[in-house]
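Comments concern the structure below.
All protein chains but one are shown in place.
What follows is subunit A.
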Amino acid sequence: MKVTETPPAVPAPRSPVTKTDAPAGEPAKKSEGAVLNVFSHGMLIIWAVLVVMPLLWAVMASFKTDDAILSTPWSLPDSLHFENWSRAWTQAHMSDYFLNTLMVVGGSLVGTLLLGSMAAYVLARFDFPGNRFIYYLFIGGMSFPVILALVPLFFVMNNMGLLNSVHGLILVYIAYSLPFTVFFLTSFFRTLPTSIAEAAMLDGASHTRTFFQVMLPMAKPGLISVGIFNFLGQWNQYMLPTVLNTDPDGKVLSQGLVELATSQGYKGDWSGLFAGLVMAMLPVLAAYIVFQRQVVAGLTAGALK
């Protein structure tokens, strides 16, 4: 800034100087800001394109013929070939995979939220010997490599006759979702006020009734966050069913897609594969757009703690 160089003895011209000086300095700064702005927009747009392109491409490919996918991969479909979708839905058993996934995830999500909130509530609100031990036992499960437990788990399931069954898979999903759920909900229950529960107890409600009629409704925001987190995790689960659920009729969506991709290797049904992929993508995309705020909150909640 040149301002300081004006003689201090003359205070009067100072303000005009600053005024005339300011426009001289500002364009330079402005252009720096503008360059940065163009640069950052450019970089951000490039990544947005990199993210969106493959997905749009898949949607396009799902409406094209196999020939068109291979010969002109970047052109728009000549007409909308909905038969790809119906072929994937019926012949490639996508409908079965959807149904299986819905059953497993439906059961395990309800179970995870119910059992997780029960355990978390007791751990958050009651003092008893072993409380801390049980809490850390649950938390420890978050950081351990699932693959290590997978080999013995397979044989545990086998001995209990739970392999290749919907209820077996549900129980395993619940067990592996408990660590994060308990961790998240314990800290959530700690933030809820105690006075309302105490009032309910004074009115003669039992502990169980207080939990179901007073505490659970109050914990709704936390249940939604952790519910979204578990829903996505369980819906997208691949490793557990690959090992524990190998019955061709009982496959879940992610297994089915891999199956579809492998079988198209000899059938050459690319369009059917992309129709299947997009079909599997759509419900998640729709849920994400509708519940965008909650999804982001639910997924980032774990990392921020």
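Basically, contacts are C-beta pairs under 8 Å (C-beta built on N, C-alpha and C of every residue); 3 or more make two chains touch, one makes a residue touch a chain; residues count from 1.
The rule is simple: contacts and distances are computed from a predicted model.
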Missing subunit (named according to UniProt) among the choices "Sugar ABC transporter permease", "Multisubunit sodium/proton antiporter, MrpC subunit", "Tricarboxylic transport membrane protein" or "Spore germination protein KB": "Sugar ABC transporter permease"
Given A:Ala88, A:Val104, A:Ala119 or A:Ala275, the one touching the chain that is not displayed: A:Ala119
Contact residue for the chain not shown (choose from A:Leu80, A:Leu99 or A:Ala149): A:Ala149
Residues belonging to subunit A that touch the chain removed from view: 29-30, 33-34, 36-37, 39-41, 43-44, 47-48, 50-52, 54-55, 57-58, 69-70, 73-74, 115-116, 118-119, 121-122, 126, 128, 134, 137-138, 141, 143-156, 171-172, 174-176, 178-179, 182, 206-208, 211, 232, 235-236, 238-239, 242-243, 253-254, 257-258, 261, 270, 273-274, 277, 280-281, 284-285, 287-289, 292, 295-296, 299-300, 303-304
